[in-house]
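The complex appears here minus one protein chain, its other protein chains still in place.
As written, the chains take the letters A and B, and residue 1 is the first residue of each chain.
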Amino acid sequence: MAGFLERITERWKVYREPGFFKKLDHKWTMVIDLDKCNGCGACVLACYAENNLPVVGKDECAMSRAFSWLRIERYIDGEYPDVKVKFIPVMCQHCSKAPCETGCPVYATYHNQDGLNVQVYNRCVGTFTCATYCPYDVRRFNWRSYKFEQPLDHQLNPDVTVREMGVMEKCTFCIQRIRAAKDKAKDEGRTVQDGEVLPACVQSCPTGAMIFGDLLDPNSKAAKLAKSPRRYRLLEELNADPSVIYLKRVMKEGPSKHG
Amino acid sequence: MKRRDFLKILGVGGVGTGLGYFFGKASKPPAAELIPYLIPPVDVIPGVANWYPSLCTQCSAGCGIHVRVMEGRAKKIEGNPLHPINKGKLCARGQASLQVLYNPDRIKKPLKRRGDRGKGDFEEITWEEGLSLLSKNLTALSEKGETEKLYFVSSQTRGSLNSIINNFMASYGSPNYMQYELIQNKNLLFANHVSMGLNNIPHYDIANTKYLLSFGADFGTTWLSPVNYSFAYGQMRQGEDGIRGKFVQIEPRLSLTGANADEWVPAKPGTEGVLALAIAYAIVEDGYYKGSDAASWKALLSEYSPKDAAVVTEIAEGRIREIAKEFGQTRPSLAIGGENLARYENGMSGIVAVNILNHLAGNIGIRGGVIPNSNGSRTIDFKNNINALATAASASKVKTLLVYNTNPVFTTPKAMKTEESLRNIPFIASFSSFMDETTAMADLILPAHTSLEDWGDDFADPSVGHPVVTIMQPAVSPFFNTVGIGDIILSLAKGIGGKVKDKMQWNDFSDYLKDAWKANYSKDKDMLASALTFDEFWNQLLARGGWWPADQAKVKSVAVSPKGIEAHIAKASSRFEGDEKGFPLYLTTYAHSSYLDGRGANLPWLQEIPDPMTSVVWGNWIELNPKTASNMGIKEGDTVSVESPFGKINAHVYLYPGIRPDTVSMPIGQGHSTYGRYAKGRGSNPIDILPFKEDPNTGELALNVTRVKISRVISSEKMVKIEGSTKELGRNIVQTISPDEFNKMNKEVS
Partner (left out) sequence: MDRTITYKEASEDISGIITKTGWKYYAVLTLMAVSAVSFLFLPWAYQIYSGQGVTGLNAPVFWGLYLVNFIYWVGIAHAGTLISAMLYITQTPWRRAIARGAETMTFFALFLVSLFIFVHMGRPWNFYWTMPYPNQRQIWTNFTSPITFDVFAIGTYTTSSIVFLFFGMIPDLASLSHTATGWRKRLYTALSFGWRGTDRQWHLQAKACMFFGAFIMPLVVSVHSVVSWDFALSVVPGYAKTVFAPYFVTGALLSGFAGVLLMLSIMREAYPVMKKYVTAYHYDKVTIFVVVLSLIWSYLTLMEVVTGLYANTSQEIEHLKYKLAISPFSYLFALMIFSNSVLPLLYIFKKLRNSFFGRFIIPVFVLIGMWLERFLIVPNSLSRKFLPWMWHDYSPTWVEYSIPIGALFFFISMFMVFIKVFPIIAIFEVKEDIGIPMRKSH
């Protein structure tokens, strides 16, 4: 008996090794400079186009079922004329300690070796637990079988599945682009270079507010920006350890000298 | 069960399954079951994407795009990373142009009017029939010797399309080719012409400026070249040099761009021009202007002392002087005048005032200021505007009208009676791919390609200090039975015959384009210097997406002088129609960031993504200050009727603290009566209730020119917005640091 227990504990030690679960191939990170972001919404549309997000129409939008994986939140402080408007793009934060991942009973959402929080559409049974647990409200559900009106279906990205009714989905950091870059790098016998992977939103961002890269690569632009003194993460007090890093907006505090 | 029964059931079941399989097969088209491209066409590898460089035509900025094409279908549009205008970025409208190509509401075949005009009753005809119908009409017109009664109106076209239309009209014998769209910046062009002697729009170097003073320029969404300016804005804020530029926005309603400004100066609507002159006066008076002619400037601006202006603009004198000080002392600084300023009744003089500011601060011709563009000169016909067409049509001086890519019925005020005057025209042919309001009036519709299927080129204006020419090439083969606009014109020339045919001897428009570029090539020493043959050059052009020599000699503008512009300075603040008692609120309109002048309203993506400032989707709204609304007992989401002396429309109320209490604001773009399933019958069009006011110099329609009154009405339609709450509630969602802290921080880092 004692020998058996010893064997078991011996094997468990592998997993008990500090940091075993943090050994990742990559740690994809997005840095969003809120001082650059002007809230134009190009990233939102890029996401629609890249990820085959359905257009749900006015009635469904009224029920808060718009599919935007990425949204730009706008907060307004103050009254006229001391109005302060702040924009913040919010997408799946790919938390390292994701609340959603503990919720799913079937492992439809889990953390992969790239530090991404991924969603397996085929495995999803639709308990909504992940979406309920998500503090950032970034998960979207396929309430219906959404149709792409002919011939708009010709624009569907063949690299991304069209999700069926009854499954949860969310921002993937454009995992298809990450895959493509990794495959290409592997074919050429090298590692993925900084700037090789650009999610659709980052690619399109007119102001260049979004930077994407590997945090494990200390020379990547994202890793450098991630050390900025302006860095903060959304709802950091929840300790979900998000992978999206925001850089603080530079803005005067208190009432401004308007009027 | 007996063994025999079991076998029977098994057999029947087996046959049934097999039959079912074959029936299933037979009912599907065989192609659905097969992988196409057993022998693929050139360029097609199933599963591998091709990226074709081309040109975005969603607005007049002229961004270069890359179209991702897989198996012959366009999948995504991204910015061309080599392109100097948009540097690989692209705005929402540009990316959505994919849905122009695959729009279910496209006109798929040539159509001929069957019922009454404007009723939308058309029958399908072939291209041969359509072209011969039109060329017969034109032949008949020229036989009667009334060639000048042919009018051609198109959107702002630059480059080869412009030249082929000009060619065609000239060889046909009509001088009446006019360009019209709602947003064509004629006031800006004219003001720059009279004050700086420029024939095109200069490059506003936002990226490198340290103090940006914007008079209602919504450069983040719609003004001139939004992607270029957005990128520049990012550079200005967090550029390489680490010095963060300051940005002040002057406008009555906080636009998306204004929302990002460090300071918002909500001057009274119509007084921004006066404010600009007052700032200019303060610059001179307080000695920030170093020129020798300071005295004559002071004399010219004497009427606009900050003290007097403070009363008119409702901006404190100290504030004006402070802006003057910062603007005059910060090096380099830059003032820009946007659509909000340019679309007042005396908008052109407002832009002149902005140019004066730039001159006084010494911003013209320097890095981070106003850099004149060398990109050839555009001949802008300020006289040949849309009202000239309407007037001619009303006087029955128009026999045949050709319309391409513009929608004057939608974008002109009802008071101008464009629709009625078009009814006077015996024959209207439209080359639109969509059933917009103007095309619905047509007798013949010959649908042209969308930009992803066609050839073309574009000379960007504003450019970025050096010429930028973008080539448009077909990324996909035509999806419907349409023909390129250039090819339609060439076919027409052939159909008309005679001298028109002789002068237009090209096989198709791509040949024309290539010939035009051969001419450019042989003329331009930069191109010749590249030591490439023309074919090599042409291939490189197509592969890169265009031509942009960065090292061209800089051009200089004429210095702004007090004498030259005296005549163009605003004498007073801009006038608004409607008396203050009956119509207590100023109405300002603006181009919506997604729909622009209404052209984007038929794209489901653009309808679905929330408006950046209000988050409203699938409709439009009127913005109202919460104080004004509560005084009137109006709640958010209520429907109100918006009444000006010239008409009445309904709109939903959105409460927006970023607007002056005496002002309401409405976006342009919705309210289409036709234009496809996504756009039709959605919201209302504020242009409908505007008076007809055009600038006497430029013919530009004034958009911020009337007062309105609003009152609640009952409506079953609802406004849908995405936002839940816009209050942060101290949750530290968008964290900020003060500029001082930021500057300290920068020093610590470096």
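By our rule, a residue touches a chain if its C-beta (ideal position, glycine included) is under 8 Å from a C-beta of that chain, and two chains touch if they have at least 3 such contacts.
From a predicted model like this one, the values you see are computed outputs, not experimental measurements.
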Hidden-chain contact residue, picked from the options A:L34, A:C104, A:L152 or A:A200: A:C104
Contact with the hidden chain (one of A:L70, A:V167 or A:I211): A:V167
Of A:E60, A:E196 or A:D214, the one touching the omitted chain in the full complex: A:E60
Selected residue (touches chain absent from view) among B:E317, B:D381, B:E694 or B:E723: B:E723
Footprint left on chain A by the chain that the document does not show: 60, 63-66, 71, 73-75, 90, 99, 102-107, 123-129, 131-133, 135-137, 140-145, 165-168, 235, 238, 240
Residues of chain B in contact with the chain not shown: 723-731, 733
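Assume only the chains that are shown with their structure count from here on.
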Residue ranges of chain A touching chain B (in the complex, touch as defined): 33-36, 38-42, 44-46, 48-50, 55-58, 61-62, 64, 66, 68, 71-81, 83, 85-88, 149-158, 200, 203-209, 228-230, 232, 234-235, 246, 248-253, 256-259
Residue numbers on chain B that touch chain A, as the complex places them: 47, 70-71, 73-79, 86, 88-92, 95-96, 98-99, 101-104, 220-221, 226-227, 230-231, 233-235, 237-238, 244, 254, 256-257, 259-260, 262-266, 314-316, 319, 322, 479, 593-594, 604-610, 612-613, 615, 617-619, 625-627, 657-661, 718, 720, 722-724, 726-728, 731, 733-739, 742, 745, 748-749
